[in-house]
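For reference, the structure is listed below as structure tokens.
The complex is shown incomplete by one protein chain, all other protein chains being positioned as in the whole.
The letters A and B name the chains in turn, as written, and every chain counts its residues from 1.
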Amino acid sequence: MSKCKTWRLHCFMATGAIATGLTCMGAAHAAGEPIKLGVISEESSVAGASISKSAQMAADEINAHGGVDGRQIQIVAYDDHSSASDGVRAFQRAANQDKVVAIIGSYISEVALAMEPWSARLKMPFITPGAASNEISKRVHDDYDRYKYTFHGWMTSAFIAQSICDFSHDILVGQLKMKTTVVMSEDAAWTKPLDERFLECLPKAGLQVLDHIRFNPDTSDFTPIFNQIEAKHPDTITTGISHVGVQPTVQWHDQQVPIPMTGQSSQATTTSFWKDTNGATEGVITASAAAPGVAVTPKTVPFVDGYQKKFGVSPAYDGFTSYDLVYILADAIHRNQGSTDPDKMVDALEKTDYVGTIGRWQFYGKNDQFTHALKYGPGYIQGINLQWQNGKQVAIWPQSIANAKVKFPAFVKLQQAAAK
Amino acid sequence: MLPLQILIDGFAISSLYALGAIGFTLIFGVSGVLNLAHGGVMLVAALMGWMLAGEAGLGTYLGTLLGIVCGMLAAYITYLMVVRPIQRSAAIPREEKEIFVLTGTLLWGIMIQQGMAYLFTDNPITMRPLIDGVMNLAGVRVPFNEIMIAGVCWVVIGLLWLFVNRTRAGKALLAASMNPRGLTLLGFELSRIYLLAWTLYGVLAGIAGVLLASFLGVSTNNTGQLTASAFSIVVLGGLGSVSGSLMAAYVVGYLETVTAYLIAPTLRPLPALLLLVLVVYVRPQGFLGRR
Partner (left out) sequence: MTALLRSRVVWAAALLAILATTLPWWLSGYILGVLTVAYYFGVFAMSWDLLFGFAGEVNFGPTFLIGLGAYSAAMLNAHWSAPIPVCVIAGGVVALIGGLLLAVPALRLRGPYFGLVTLVAVLLLQNAIVIFAGLTGGEIGMMVPDVISVDANHNYWIALAFLIVCAILLFGLSRSAIGLILQASGQDTVGAQALGFNVTKHKLAAFCISAVFSGVAGAMLVFYQGTASVSTVVDLGVGVQIIIAAVLGGRRTILGAVLGSVFLIVAGEFLRPLGQINTFVVAAVALAVILFFPDGLLGNLLRVRERE
């Protein structure tokens, strides 16, 4: 009997000791526990691959400087294969299984829009570094208490369009005396509000819109479309393309369509585009976040150089935003004294005032039209317009950072309307 | 002006469709295999051609040729490592061999697509045109490349016709598509004939792939679409009928072009699909197929 009791006593003490030991270890572990950030992107697309690479670069830099109050940032990356369902599954895995504290996700509006409700349901801070649809911030505005965990880390389509209109007013109308344009965009979620704003602000900028063409993102033969545009004799084509880019550009060049292309061409913002199009992109103008060699802020060039050295290509537009967003998230956690509670994160993020690589980051508030979207305008984030010249991207707008003049290839005939 | 533009554009794209479809129907006719990795084979030719021409700095012409060779290799691997093992497998009952081959080629196609996307990203690539510049054809501005592509397609089709009808090996191919057993009785080795068929297929698909890359551009995302398009054309024309495929390719090509120019670019694939539905309901063996 006594042997049994002694045995039980020993067991009890041993268990108690082990339990205490584990708790201590656990507590000590918690103090230095890494901060997990989920990054969901499309690894097989050039723009998507920039997201995870830039995020990792930012995390490495922060960790090299001591992390966030001693805690390391750990990036957990997922590939969503450009599919809304895969994105949602990755989101659920990141939140439920891998227990991340915030998610940076996707540059495709349809995918970001599918993940947004899950951000609300799972109370997981979620920022998109590249999607554009107005709907993202509209949902936050319309149902703030549910959707407040979502932030829009790129210009909304409305502002992208406005930026292009401002550029068109300054350069196309002001310098080149153009009068007419045709809007050509892919049929996708981000271009609906984009086109709406185009049709509204281009005439105000001085360009009459002669036609508005929306094409299937699966299109591979653009000849009929260019034909239709040429028949109207506009001075320029204002594009809204992201899902496509190589094919329309190459065909524009091969067919020697005599009308310049301006507007937004997301794929043209990456330096690998020159190679992908075999140089056909010469003379194409697109809006972007920044360009190599262009110092939008003091942080821009070091980031681009660092990225280029590490990965061999320059970052796509969403690389700039992803890089800044990791810093912003780290800063928010720091301001919360290390707390990653979702509601506290939302409060901290709303108070963001950070000078990143593309400008000064601030988010619109509850009562603004585009709640939790990036503040647009001079002094905040405005984007730039760049043109491909001789294999390089040069900035042509805004005037304060422009480093070249607009120049078109020989087959582009300016002043079409005037020539008639 | 516009009718001429439609005529020329339609002709170029139809010729390209025809080349892809003929290869597809050839393999079915001779060895009874519906190769659902067809898009994958074309993709390999296009991507390798692009990479060798640009990245490896071998120049456009050499790159194109090597691209075609890669297409041939992809076709071989498809036959030797996927199709033939299934066809020879003792564990699969004969009635089910077809579905296994189909599933196998589909899986192989997926593997090619994913593998290529991993190596090259899904960004579309274009090959530099073999001839630069445009020419003015009765008021229509046509890139030289477009005319050349149509020309090459027809030269290849012509050569194929000559091969099948005028050479011994070609006639054996034709015979194999009609009566394989009879052919073996006459002393021909079927396995060599199959190998020949797959070689031809590889060349045809390879040429189609590199030409497509230089005309419109190709991306790994297109793989399924390429297979589906060749497949629809072959069904329309009649499985196993080369002339049927040729005819159907032109019907589909022109339907698409006319729709894109005269109705709306977004509705481009619709008429061809509706035609497909009609044919499947009314005459499932296609234009020139045998029941």
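The criterion applied here is as follows: a residue touches a chain if its C-beta (ideal position, glycine included) is under 8 Å from a C-beta of that chain, and two chains touch if they have at least 3 such contacts.
Computed from a prediction, not measured in an experiment: that's the story for all the values here.
> Which listed residue (A:N63, A:N216, A:Q256 or A:T297) would be found touching the missing chain in the intact complex?
A:N216
> Can you say which of A:S82, A:S220 or A:T371 touches the chain missing from this structure?
A:S82
> Among A:V68, A:L113 or A:I225, which residue is in contact with the omitted chain in the full complex?
Final answer for the missing-chain contact: A:L113.
> Of the residues B:A56, B:L80 or B:L107, which one touches the chain left out of the display?
Hidden-chain contact among the options goes to B:L107.
> Just checking the interface: what residues of chain A touch the absent partner chain?
43-44, 77-79, 81-86, 88-90, 92-93, 96-97, 108, 110-111, 113-114, 117-118, 121-122, 187-188, 216-218
> Going by the touch rule given at the top, which residues of chain B touch the chain that is not shown?
34, 82, 85-86, 89, 91-92, 96, 98-100, 102-104, 106-108, 110-111, 114-115, 117-118, 224, 228, 231-232, 235, 239, 266-267, 269-270, 273, 276-277, 280-281, 284-285
Operating definition for what follows: only the chains that are shown with their structure count from here on.
> I'd like the Å distance between the centres of chain A and chain B, where a centre is the mean of that chain's Cα atoms.
38
> In the complex, go through chain A and note every residue touching chain B.
44-46, 49, 82, 187, 213-216, 218-221, 223-225, 227-228, 244-247, 250-251, 254-256, 267, 272, 275-278, 280
> With touch defined as at the start, can you tell me which chain B residues reach chain A in the complex?
For chain B paired with chain A, touching residues are 2, 5, 9, 13, 54, 117-118, 121-129, 134, 141, 143, 145, 216-217, 219-220, 222, 225, 257, 260-261, 265-266, 268.
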